[in-house]
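Excluded from the complex is one protein chain; the other protein chains are retained at their positions.
Then we have chain A:
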Amino acid sequence: MEYSNLRRQIVFMKKNLFDQGYLDEQFNQLEDLEDESSPNFLEEVVALFFKDSSRLLTNIEQATDKYPQDFYKLDSLVQQLKGSGSSIGALRMKNECSVFKANCNDRNLEGCRRSLQKIKREHATLKQKLESYFQLLRQVGPRDYAVSSRK
């Protein structure tokens, strides 16, 4: 009974993450890459993403404070963040990175700073939500790879 409740919570949580636009299909693609030899592949990739993206966000923030402003460098850093976000299906972050890049293109520093704050908020929210999701998954235990677990 407890197991069934946990599975239901997991399915519900994941559906919410998709319905609210935090994640896109790439997240499912990553989950589908898990197998018996890499049972925690998704969680490992997500952990790596948050490690890399935290560093990138710090670099981006430092770059926005520099004078004179190097919009090419800023764009390059945000492009990296956008690419990483795409890798795990972080849809909202990816979209906000596109807004940031448009601000770079317009040489709009204030716009870049506003975008950065939004990206940081999305990053923190997604991290918290995925930590809760993986915590639940760990309670359920390893997947049965003979059974499909698509959303």
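Structure notes:
Here is the rule we go by: contacts are C-beta pairs under 8 Å (C-beta built on N, C-alpha and C of every residue); 3 or more make two chains touch, one makes a residue touch a chain; residues count from 1.
We take it that contacts and distances are computed from a predicted model.
Between the listed names "Mediator of RNA polymerase II transcription subunit 20", "Protein ANTI-SILENCING 1 isoform X1", "DNA primase large subunit C-terminal domain-containing protein" or "Response regulatory domain-containing protein", the UniProt record for the complex's undisplayed chain reads "Response regulatory domain-containing protein".
When the whole complex is considered, the residue among A:11, A:33, A:124 or A:140 that touches the unshown chain is A:33.
For the options A:62, A:76 or A:105, the residue in contact with the chain missing from this view is A:76. Across the interface with the omitted chain, chain A contributes residues 26, 29-30, 32-33, 35, 38, 41, 44-45, 48-49, 52, 76, 79-80, 82-84, 86-88.
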